[in-house]
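Just passing along the structure, written as structure tokens.
Every protein chain of the complex appears in place save one, which is left out.
And then chain A:
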Amino acid sequence: MNNRLIELFKNKNKDLLSVYFTAGYPQLTDTLVIAKALEEAGADFLEIGFPYSDPVADGPTIQHSSHVALENGMSLKVLFKQLENLRRQISVPIILMGYVNPVLQYGVEKFCADAARVGVDGVIVPDLPMYEYEELYREHFENNNLSNIFLITPQSSDERIRKIDELSSGFIYALSSSSTTGNKLAVEASQTEKYFERLKSLKLNNPLMIGFGINDKNSFQKACSSANGAIIGSAFVKTLSSKVEGAKIKQFVASIIE
């Protein structure tokens, strides 16, 4: 099976929209309902977050969705069960995103195998160190044809970004500023531009997706002008109320891409 994420970037290299949401939020069984609605609304690929009790990189919105999801009974075991029928319903690339401790307890090798089995294409584990990945876990990802996606920030050095580019497959997740998720961007435009110029001059092998702080059409388009696309997380999660409505999700996505 080809990696859908890598295929996607071969066919489309600009204005890509990826949307993040937390599995099991607002209701435990909403995971696939939301995924389906996002695909129908036109999202190019999806990031499904698996919740953790101590999400240090996340702002209040995703802290809340993670907390509720855990209260609802979400876990990696439950998530993989929910995703058993993923590929009968959804064809866009799927990425799983979450913190390292639940993955370690599940077992990295088993996690990679189960992810591949249900049709997941990539994984983002922000607190998995690069050298650990390289020395201990890379083979499990590669054996299962899973992309491992790393984050970079304006503070990441050229040398480090090159190393990340070497270890990455799929794309590189470029944060527009050093920030927890869902923050309004307080960075001056000139600084951001300099950073994007620097990224361009590095001539990286992997596509770039920009994330953190993207919350409307304007910020999405701006990000797309400097990268292959952008990722929306908190701004979308915020729109989810206790009852998921497909029409509302479509409306949200339309407000970004149309």
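The definition used in the following text is that contacts are C-beta pairs under 8 Å (C-beta built on N, C-alpha and C of every residue); 3 or more make two chains touch, one makes a residue touch a chain; residues count from 1.
By our rule, contacts and distances are computed from a predicted model.
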From "Tryptophan synthase beta chain", "Branched-chain amino acid transport system ATP-binding protein", "Ni,Fe-hydrogenase III large subunit" or "Cytochrome C", the hidden chain's UniProt protein name: "Tryptophan synthase beta chain"
Which residue among A:Asp15, A:Glu109 or A:Asp127 touches the omitted chain? A:Asp127
Any idea which of A:Gln27, A:Asn72, A:Thr153 or A:Asn215 touches the chain not displayed? A:Thr153
Of the listed residues A:Leu104, A:Leu202 or A:Ala254, which contacts the missing chain in the full complex? A:Leu104
Residues of chain A in contact with the chain not shown: 52-60, 63, 67, 70, 75-77, 99-106, 126-129, 131-132, 150-153, 155-156, 160, 175, 178-180, 183
